[in-house]
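I have a structure I would like to understand better, so I am pasting it below and will then ask my questions one at a time.
Heads up, this is only part of the complex; the chains shown haven't been moved.
Letters A and B mark the chains as written, and numbering starts fresh at 1 in each.
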Amino acid sequence: MIRVQAEPFDLGAELAGLTAGRTDIGGLASFVGLVREFAREPGGEPAVSAMTLEHYPGMTERQLAAIEAQAIERFQLQASLIIHRYGRMLPGEPIVLVAAAAAHRAPALDACAFLIDWLKTKAPFWKQEETAAGRRWVDAKPEDDTAAARWLPPAR
Amino acid sequence: MKILYFAWLRTKAGCAEEDVTPPAEVTTVAALMDWLAEQRPGFAEAMTAKGVIRAAVNQAYAEPTDPVRPGDEVAFFPPVTGG
């Protein structure tokens, strides 16, 4: 299941919903990304006072659905969930949730990492940070491409 | 043809969305970008200024050589930074 929404989400309720009434799930892995007050580079940029996420309505849903479908097939998931927020958020607020449930722990953990790595480089979202010095668009990080690339089949 | 711009590319282009009718010889993403750059100096600047612009045709990622047709929705944006 995927959801794109402006509102915050209730992590506990979302995760509970994935396993409720089921007895075939052995492991549930999840990842939540949150707005950090401090800048990404130590000693560098001013503190972030808010973050606004822009997205591409329509394409976002398609991309998230495609990412989830790949994870379900690749890791044989029994349940999965992606929630991604857009709009303005304050430090400490959750931005994104990915969760994966499987019979065993390894595929659940791997799928969780796959979902967030893949989403980071494929889902059409753009972050704009607010600091005391003004607003700035966040640059894409090369290490995100590296993280996503480890899920590709080895080159021949 | 409907053109969408996102993030800092929207600011550069000066608009979020526009309807355009490029000449018939504009049949690829790359050709469309060149033609748009002629129409919008800010977009031309953005194309050379910073990183690589990504494109999507009808909400799917597209390469410069991919075709564009009248009626398509074509989006241009910087590398994504969600998650």
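Keep this in mind: a contact is a pair of C-beta atoms (placed from the backbone, for glycine too) under 8 Å apart; a residue touches a chain by one contact, two chains touch by 3 or more.
Keep in mind that what you see is a predicted model, and the values were worked out from it rather than measured.
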Subunit counts for every protein chain kind in the full complex: A x2, B x2
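The criterion applied here is as follows: only the chains that are shown with their structure count from here on.
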Whole-Å gap between the CA centroids of chain A and chain B: 26
Residues of chain A touching chain B in the complex: 33, 53-56, 58-59, 62, 84, 95-96, 116, 119-128, 137-141, 144
Complex interface listing, chain B residues touching chain A: 4, 6-8, 51, 56, 59-61, 75, 77-83
